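With one protein chain withheld, the remaining protein chains of the complex are depicted in position.
Take a look at subunit A:
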Amino acid sequence: MSRRSTHGTRVAPSLVIWLVVVWMLLWGTFDVATAVYGLVVALLVLVLFPLPSHRWNIFRRPWRLVVLTVYVLADLFGSALRFVADTVRNSAKVSAAIIAVPVLSDVDHIIASAANVVSLAPGKFVLQIDRPGGIWYVYASGVRTAEDAHKAYDDVIDMQRVAVWAFGDETEAPAARSRAQEAKRQRDRSAVRKPQRPSPIEAVAASEAQSRGAESGDAEFHGAATRENDHDRDGGDDPGDFDENRREGR
């Protein structure tokens, strides 16, 4: 892989160029003297504050980056308006959800960047990254029904797929696409089984019932599944199913 060839070099050329560009933008003057000072400062910064040796050139595929930017901006506007409308109408009774969404990449910096892209749009942010399990826990506001939760899930998967496509290398983009389809399929299948809408109190009670059920053994837990309980159990099952698929995929 081309981006691993810079292993061990402390001063990566792309990083130097980026820092010089930032320096010149900060000064707002574009002449040789500023560039020279910028170069000195950039080298000083890189030598004094070394970054991890694993580097990654984000501008390798500018076209994809442009597509991602347009996608994010469109999403930013759309979801900002939706968030504002929802907040203005329902500020007294806010309704939100924390949903588990499978991560589509195995590379740390791509996961982190994709999480940032997802968190940028209003209405959603990545609350917790379960790196070994490959799961994001995404806080989504304006979620009232199970359908809303599924829609938020699909949105996050779509956004993530575009982000991995833009940031990742040639092998990651198709892998992310198939994983996205797989993850959506898993989710949609469970959607048929849980069209109910638990009220917040019920959801809390159900998740507590579930944890009690988990403590006292799996069989009893499945037997004790009520309507509300069913909803939560399915949600908890999704990441696990996905993990199994991923292991098989490797």
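By definition in this document, a residue touches a chain if its C-beta (ideal position, glycine included) is under 8 Å from a C-beta of that chain, and two chains touch if they have at least 3 such contacts; residues count from 1.
Simple rule for what comes next: contacts and distances are computed from a predicted model.
Missing chain, UniProt name from the options "Energy-coupling factor transporter transmembrane protein EcfT", "Ribose transport system ATP-binding protein", "Monovalent cation/H(+) antiporter subunit G" or "FtsX-like permease family protein": "Monovalent cation/H(+) antiporter subunit G".
When you scan A:Gly38, A:Gly123 or A:Gly168 for touch with the missing chain, the hit is A:Gly123. Think of the hidden chain as still there; on subunit A it touches residues 22, 25-26, 28, 76-77, 79-80, 83-84, 87-88, 91, 93-100, 115-123, 125-128, 130, 135, 137, 139, 141, 143-146, 148-149, 197-198, 200-201, 203-204, 207, 210-211, 214-215, 231-232, 235-236, 239.
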